[in-house]
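Scroll down for the structure; my scribbles are underneath it.
With one protein chain removed, the remaining protein chains of the complex are shown where they sit.
Read from first to last, the chains carry the letters A and B; within each, the first residue is number 1.
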Amino acid sequence: MSAGSANAAASSVNVSSSTKSLRVFGDEIWKNKTAKINAELFTLTYGSIVSQLSTDFQRNFTKVNEKLFAMGYNIGTRLIEDFLARTALPRCENMVKTSEVISKCAFKIFLNITPQVTNWANNKEAFSLLLDENPLSDFVELPMDAVKELWYSNILCGVLKGALEMVQLDCDVFFVNDVLRGDQSTEIRIKLNRVLKDEIPAGED
Amino acid sequence: MVMLVFAIVNLTNFSVFTMPLVILELDLTGNERYPLMSRKIISPSTSVGQTSVAGTTGYDYTIGAQKTLPNRQQEDPLAAALYNHSLHPHARRPQVSISAYAFLFQEMVSLAVNTSKSVTEIENKLHRQGYALGPRLLELLNFRSSVTATSSRALFGKSATGPGGLGGPLEDSLASSITAMRRRDLRVLEILQFVHGPVWTYMFGRQGDDLVKSSERENEYMVVDNLPLLTQFIGHGNVQCDAFVCGIVEGILDGASFPCKVTAHAMPEDQHDRRVVYLIKFDHEVLQREALRF
């Protein structure tokens, strides 16, 4: 399937059929359109940042969490432009579609992983991403004083928050679990607060 | 699929690594000189921690790495496979997009900018963050280049890729199939070629574009990069963001006992507007040592 037809299909309203093609679409872009770099260097660089912050904040990990989130937020507000330029995907009509795009396109294109979407709230406005793999934290072990407080990959929540806000979705994004803290899974929760209707650019329907 | 190699599974089951790979040591300071690499082989997949008391998960930074004896019985096959793959020179490396890296890098620079008062301070911060990576890469890349052809076959005969390969029949750990670690680079030229070749290829997917010796000063060498991967979107400005790479290189050279200062200089050429020259100035003692042997 060509990327073109995948894109056309991705904009179709039928969620079940677009689920598959979004995956193909994301894979295609990752494979053919995205320049890549050694993931270990990425892991190491991120480790160096967290390490530096831990020192800067005198191992106050609550502050480190906040700082990582703030850094992620800045990244998200920029990264969304890259994502849109690369994919030209249309606005998602609901959170179900949003979750698919985040997992199968965004995570795929930037980090080459596809988190599972799960734990939907009844109103279909909150869901969880389960990260089976996480290039930010490969081979990381938390020191004993950090294991209960630090959300090592908290930058991801910030990125999601920032990126979603730029497409006018006001969401809460936070870690629920992290294998680094001894949990069974790594889970990020995304909860839609409201659609920022006033900020949707004029010219869209 | 291959990414599964890096899946974090049962991390709590091997809580003390003897191989300082990419374990986050939060107390590592920029100025710390790394101990010289031992030629003795320590299996990376050995572990203690099965017997550890509840609540003591994690690397204890107050104690540091603990010396442990290999204990085959307790070895988790998945963990062993994980390490073998990760340390193997021919294993397919997982990748992320350059965009993801560039955004992270961009934010790291912003952080340094927002917390500094001068350009020098910004560059020093980036330098320090890179420096922390140096010793890890030195060990890791040396280890990878120590793996012999025979062990390649042992590892990849049946389990080259795929999640099935992870639990596949691995006769032996990778470490035990290495007879000796690659000899440490002792000459200036050797270590520079190591930086220009394997280190550059590891980080940027290609060799450095040139390796030059200064004609004016005995202790100065230059690694040339026509299009620096990490700063390609930033270009040359008041702040030299390549200070991060300088830090990495200096960390590697310091770790290998070639104390030096590394600085980056923008030197655009016709075809290469973002060309950067990394100037390596070795300390005096390096030249003295170099002169001792002929």
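Going forward, a contact is a pair of C-beta atoms (placed from the backbone, for glycine too) under 8 Å apart; a residue touches a chain by one contact, two chains touch by 3 or more.
Just so we're on the same page, contacts and distances are computed from a predicted model.
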Legend entry - Protein name as given in UniProt for the chain not displayed, "E2 ubiquitin-conjugating enzyme", "Large ribosomal subunit protein mL43", "Signal peptidase complex subunit 1" or "Trafficking protein particle complex subunit": "Trafficking protein particle complex subunit"
Inset, instruction - Just name the one of B:102, B:147, B:191 or B:223 that touches the chain not displayed here. - result: B:102
Legend entry - Candidates A:140, A:167 or A:188 - the one touching the absent chain: A:167
Legend entry - Chain not shown, touching residues in chain A: 2-4, 6-8, 11, 13, 32-35, 77-82, 84-86, 88, 90-91, 166-167, 199, 201-205
Legend entry - Where the unshown chain meets chain B, residue by residue: 97-99, 102-103, 105-107, 109-110, 113, 227, 232-235, 237, 239, 241, 273-274
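One rule holds for everything that comes next: only the chains that are shown with their structure count from here on.
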Inset, instruction - Quick one: report the Å distance separating chain A from chain B, using the average Cα coordinate of each chain. - result: 27
Legend entry - In the complex, chain A residues that touch chain B: 30, 34-52, 54-56, 59, 71, 74-75, 78-79, 82, 86, 109-113, 132-135, 137-147, 155, 179-180, 182, 186
Legend entry - Contacting residues of chain B [partner chain A, same complex]: 3-4, 6-8, 11-12, 15, 17, 21-26, 28-29, 56-62, 86, 93-101, 103-108, 110-111, 115, 125, 128-130, 132-133, 136-137, 202-205, 229
